Each structure stands twice: as C-alpha cells, then as structure tokens.
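Working notes for the structure below.
Take a look at chain A:
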Amino acid sequence: MSTIDRREFLKLVGAGSVGTGAGFMLAEAIKHPLEHLIPYSIPPEEFSAGIDTWYNSVCGMCPAGCGISVRTREGRAKKIEGNPSHPVNQGRLCALGQAGLQVLYNPDRLTAPMLQKGERGSDTFLQTTWEEVLSSVAERLVVSRNRTDSIYFLSQGVRGHLAKLFELFMGGLDSDNLWHYDFDHPHSLYAANDRLFGEQQLPYYDIRNSRYLLSFGADYLNSWLSPVHHSLGFGHSRQGGDGPRGRFVQIEPKMSISGAAADEWIPARPGSEGILAMGIGHQLLAKGRYTAVDADDWSAALKDYSAASVAERTGVPAETVVRLADEFSRSQAGLAIGGSSAGNHTNGVDTLVAVNMLNYLVGNIGKAGGVVFNPDPVSGPTQSRQANYRALEDLVENARNKRIDVLIINNTNPVFTLPKSTGFTEALASIPLIVSLSSFMDETTVMADIILPSHTYLESWGDDIPQPGVGFSVAAVSQPVVSPLYNTRATGDIILDLAGRVGLRETMPWSSMEEYLRDGWREIHARSETDGENFDAFWRDVLRSGVWGENTRREGSVVINKRVIDNLGVAEPEFAGSEKEYPFMLHPFMTNAMHDGRGANLPWMQELPEPMTSIVYGSWVEMNPATAKAMGLHDGDMVTVSSAFGSIEAALVVFPAIMPDVVAMPIGQGHSALGRYARNRGTNPLQILAPMTDSASGSLATNATRVSLVATGRRSDTVRTGGMARQLGRDIVQSTGGDATAAEHSSALNSIPIVVEST
Partner candidate 1 sequence: MSVSIIHTLRVLRPAATIVLVTLLGLIAGFYANAAFFPGTQPEQPINFSHRIHAGDNEIPCMYCHIQARRSISAGVPSVNKCMGCHNEIAVDRPQIRLLANYWDAKEPIPWVKVHDLPDFVHFTHKRHIAAGIECQTCHGPVEKMDVVSREAPLKMGLCLACHRKNEVEHGTDCWTCHK
Partner candidate 2 sequence: MSSNALGLFGDPVSALAAAGTLKDAGFARPELMSPIPIHGVEEVLGPKKSVIRRFTLFGAIFGGLGGFALAAGTAVLYVHPTGGRPVITFPPFLIITYEMTILFGILATVLGFLISARFPAIRERVYAPETAVDKFAVTVTCDNEDTFSRAAAILRAAGAEEVRNIREGE
C-alpha cells in the first residue's frame, strides 16, 4: 500500500497524538519538583548555611545536671552531645539526655497560653493571649498574697538562679510554700548524710578511683544521682587505669542494670540492705579493721549484727557476709554506696546511714576512691527545699481544708508520680486556682485552670550547679540553642513578668531571665581568677565553654559523734499488706528510658529497648522463674497486680535475677495524658503504692507495698526487640577469667580483683 486513505490517515494522526501526549506526560511526571531557596532577611550573627554551630548548655532531662553541646544547623537543633569540658559528664551523655531534642521538637508541645473552659480535668482548653493569662494570674495572686501561705508553688527541682528567683517571688508573695518536687529526689540519702556526717549536701562518691564498690541497691549506672558520671567512673575503674581492675558488688532484690554490670550480684530481701551493711560493719570491727579510739562504741552499736543473725534477716549467706567484709576491707579503696530501692523503704535513712558508715569504718573519707565532701554551691540557694511525701501530704491536707488559694505548678507531674492513695488529684478540686507552667499537657497540667506554656530547656536561659557535685565548685550556664518554636515563654521570664504585675518590681527589677542571670553571674566573676578580664569577656567565655569551675577541694576530716554511733541500728522494713493476702513485695524501678515517666512522650525513648528485657512501648511485671512455674504462669501472660490500694494489669516477664517473693515493675508508662506517644500505654505501678513513708526522712517508701498476682487468662502483646536471651554455647559474649591466663597477659593481670594479702 503506497497510498493511505483518509480513514487510515486519521487513525495514524490519532495514534501519534496519543503517543506524543503520553510521552510528554511521562517526561513531566519524572521531573524534579520545584524547590525554593529562601534566604534570611537579616541573617543572625553566627548563622551560615551548611555549617554547624554548637552551643553549650545544660541538660534538663534529669537532675544530674550534665553539660551538653547542641549541634545546630540552619537554626535547627540536630544533635545533643555531652559537653567535653563539663566535669560531670565529660562529653558523654545518656540516652534520655540525647532524646532532649524530642522534647524540643515534640509534636505534642503546648504552643500557646490556655484557659480551662470546661470542667477541671476535662481537657477543654481554649487558646488565648499571654496578656490575658498573665493579668488574670497576677490579679489572683494580688488577692491571695494577703492570706499568708495560701499560695503554693510546686516546681520541678531547679537549681541555681532560677531557684533563687522562685524564692524571691514567693517571698514577695508572703508565702513559705515554695516546694521543689522530684519523684527521684534522694531524701533518705540527704537525711542519712546529715545524720552521719552533718552534711547538708550530698558527698561525691569517687567511683573512678575506687577499686571495690559495694552498692546497696543503688542503680548508679542507670538512675541514681548522676548515672553518666558514675558510668565514666565505672568504666575507668574497670579497665581504664594502670592499677588493679575494680570489682563491683551489687546487693539488691532485683537485678538492676548496675547489678548486671557488677561482678557479683547478691540478692537480699527488700529493705534488709542496711542490716547487711551493719553485718559487714560488725565483721570489720570483729576482724579489727577499725582501730580508732571509739572502736568500742562501734562494736557495741554493731554487736547485734553477727554474720549468722544478718544471714537470717537478709537472706544473704553468713559466709558471704564475712567474705564481703573481708574483700571490702582488704581492697585499696573500698567504697560503699546505697540508694534507689534500698533508700526507698521504711527504714531508708537507717539503711543509708549503715551503708555510709562502712566508708567511715575503712577510713575512706575525703580520699581518692572514697567519699569526698562537696563545697557549697556558688549560686542559688544552698539547698532548694524538696517536697518529700510528708510535705505533699500536708499540701493535700491544706487543700482539703481550703487553706490554698493558688497552686502554681512548674513542670512537675505529681498526679502521675504520687500514689492514688495520697488523694492528690482529689485534693486539687478544693484549690480555687491551679496554674501550670509546662511544656506538655501532662496529667497535672490537665488539672490546671490556666496554662502558661513554658520554653523547653533548649530554648531558655538558666544556670545549674550539679547536685551532687564532683568534689569542687562547678557552675554551668544553659542558653537557648534555637529560637522559640511556639508562643511560649521561659519559666524565669514568666515569673519576672508576674513579679512585675504583682508589684515586686523593686526586689526583682530584671526585665528578663537573661539579664537576671548575667547579673547573678557577676558574683561568680568576682570570685574567679580572671586575669583582669572584664565581665562581658568572662560571660562570653562561660557561654562558649558552657561551664565554670574552681579547682579547690574541701579540706578536713569528719568525726562521727558518739550519739550517732549509739543510735545506730536498722529496723526491720515494714510492708503494707499482709503476707498471706499479698504474697509479693513490689519493687518499682526506674528504667534508662522513662526515668520517672518523663521519657514516655519521646518516641526515641519509647523505642529504646529496656536493656534487661528488650521490651519497648509497654510495662511489665518481672517474676522469678521458679515462682512463675509454681504459679503456673508463663512469660507473656497478662496478670493483675493488686495491692490494698488498687490494682493494675501488666504482662508477666519471667526474669532470672529477682528474688522469689519479689515482683518488679518499671516506672514511667501508664500515662493518661502527655501526648500521643505516652498516652494509654502500659501501666503505672506508682498508682497502687501504699502511702508508706520513711519516718526519718518523710519520703515515700516506694518499695514497701505488698501485692498479689492473678492471671487474667489473656496473653499480652508486649513488644520485645530481642529474641532468645541465651548464648547456647555460641561464645558471642566471651569472657576471660582472672586465673590461668592471667600470668600471660598483662591486661588480664589487671583483672585480679583485689590486692591479695595473706591472712
């Protein structure tokens, strides 16, 4: 066919057009999308696109006060690392600290001031302006300040100048009710140190140089005091130095992370740790390790704690008690620490006194590898007043009796961390006005009438004196690393604004927290050796390095007076609930990710497997395998955990290292608020705790509740990232002993636990 007819031609034209169109569309579809290049109108001083800027600041994720360096790029925070110059963490940082970015960029942050419009707790908030909320709060404050002590300020534990600012503010409002409240505040430890050494502050435990660490319940690598600093010390003591390898012994009813890292884990009945410490003390004296003039007093005080009786009371074999005492006294720098579960008992202070006494008995006070006392803080109050459980009970009582007009809550979450039996939530109903300064809609903030959304710590100015310190004076500055994301304000600025509105301009003349801080730091400038550097230069240097320190240590020794010695003694722990009805002792513990629950709204923390069980996104209850077998329970069964004060459900985890009559539950999940990642996930064991307290410190005895376990018949859907947790002889984690090969390898020589001394 050499010619084509019209019909044919049209067909071809049609085909060609369709093809061309399709080709055109195809090319269009694979084209790169349009992107914009948007420059600043006026670029900030340090800004340059594509180049990192690092800001040094202070971590606000837990009370340890580590220094952080935040990497920012194009005005956004990208990564938090430890500040290498900060003596607490020396460049290192724990998982929770690194997750601080997700506090800053959390999708569930409060973005504007809000007023409760409906019923309290109904979460019907309306966004409004700062002017409106601040003026209405100020109005109420002005009225209430006429009634002494009717204004309550319950803040998270803050230190440094912000704490001082709070004191000024509350002083101006004529109220004595400024309380700092942290769930994990070691009240018993403070009380014990006060009783034994007459120290208001916590001492510095020099794990780094210690060669033998006896830890009574203290989960020092995970949640106790300053975990990152302790970890540094732990690593160094283990393999860092030239001396012998440090040996670590952990005494606790349920193996903690520190227990797993220890060379030896010794289960002791909950609350009996102090008795064991006394028993060790008894051995030290019996063996003549303590020879000072008051040795007889000590012997008398410890005479009831023979190895046999201690063994009976603690469940630790008598020979172990003798051996521990022997090892402890023979090692070059034996250090005893106590806390966490051991301190959170009805005999907590006694226990910690007994533990700290051991350091004294082996003469390890004020020495490297021992207990070193800290100097007073260089800024802020010497010790901010921490609300123990008794103080909170008073608050509840006062609220019920209508003695509270205004409750200001700053970024703390007592509704979550207090047991239901406290009645805190109910008591809030009797308070006419609740104001919450918070970055998140947590369980306590939901109960507020007025929400003043505060900056996160990465957007605010502040300073911090780490508690416990590191043996010398340290202060660190925290500065905003990004410009505020939302219509929020820094806590300090809110307080200053309110101060101005209630007529406290005279005592608090500063316009902003930054100004106040700079003003306050002139004091530190004055005491520093600055080679004539003026304040501005000094301030710039401090901001650049993020930290300021003084290399002076406290001199002098401590002598324990006879009255203390005579009153030594550890009472048997008390438990709420009968053993018959509630056969298990509940052992709540803090995990690396959740801490006291503040990690629950951070997706990284939700997805960080709990190291011991590899569980993510949930809570569980741990039980000894033999007990589980006897009860016919299997790993993954849902069980109801009931105390006399309530019951919760959780998945059973058969856990090889827990005492048969103890069950352990992680703290931190079970939120009813706090955003999409935290809400309705797991359970909160704190809710069913009995209101037991340690009479000596007034703190909540979290480990003094008995519970019963009943299978629900359902299986859990708790998620674990790990599979089989046994090596099956595959030599994945290899170990070397201290014996046969030791002579051949110098490094292995380091691993001989303690200096051998012929007996």
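The rule we apply is simple: contacts are C-beta pairs under 8 Å (C-beta built on N, C-alpha and C of every residue); 3 or more make two chains touch, one makes a residue touch a chain; residues count from 1.
The set was built so that all candidates are chains of the complex that A comes from, given by their letters.
Quantities reported herein were computed from a predicted structural model and do not represent experimental measurements.
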Of the listed candidates 1 or 2, the one touching chain A in this complex: 1
Complex contacts: residues of chain A adjacent to candidate 1: 1, 8, 11-12, 15-28, 31-32, 34-43, 48-51
